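All protein chains but one are shown at their positions in the complex.
And then chain A:
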Amino acid sequence: MKVNRQGKLRLQKWFTSMSDREKKKIIRDMTTMVLARQARSCNFLQWKDLKIIYKRYASLYFCLAVESQENELLALEIIHRYVELLDKYFGNVCELDIIFNFEKAYFILDEFLMGGEIQETSKQIVNRSIEASDMLQELGGYAAGCPSLSPPRSL
C-alpha cells in the first residue's frame, strides 16, 4: 500500500483488497499521524500491527505501510528509489509532474513494485522498460508532444 500526500492525497496504491470505507479511514488516520510528526523525528511509526514508514520530499510525504517483519530501512530506500525513478523520468520531478502525469507515476510504480514486493531494483532496467513502453506509445501514435504546462518547481 502506498499513499503520497501533502495533506492532499496525490497517489494511492493498495496491495491488499479492502473496502473503500476502510481505505478512506486508513488514509485519514495515516495522514493525521504523519503530518503531526515533528521534523527530525524518526521515519518509522507503529500503527496497529503495521509499520508506517514515511519520508518527506519537498512538499510531498511518501508513506508506506508494511507488515511488522519487513525491513524498515530498506522500505525507506524503496521510497527513495521510487523518487529517483520519477526524477529521472521527469527530469527533476515536482509535485505538479505527479499531478499532471499521474498515470505515468502509476506506470513507473508498477514497473518497480508488484503486489507490494519489489520487482526490479536496478534503476537502469526500470528506466529502460519505461522508455521502451514510451516508444510503444509513440508508435501507437496519438497526439505527440504535449504543451509544457508550467515550469517545474524544483524539489
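One rule holds for everything that comes next: contacts are C-beta pairs under 8 Å (C-beta built on N, C-alpha and C of every residue); 3 or more make two chains touch, one makes a residue touch a chain; residues count from 1.
Just so it is clear, contacts and distances are computed from a predicted model.
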item	value
Per UniProt, the name of the complex member that is left out, chosen from "NEDD8-activating enzyme E1 regulatory subunit", "Vacuolar protein sorting-associated protein 33B", "AP-2 complex subunit alpha" or "Leucine-rich repeat-containing protein 49 isoform X3"	"AP-2 complex subunit alpha"
Residues belonging to chain A that touch the chain removed from view	9-13, 15-17, 19-20, 38, 40-46, 49, 69, 71-74, 76-77, 80-81, 89-91, 97, 99-104, 106-107, 110, 114-125, 129, 131-134, 136-140, 142-149, 151-152
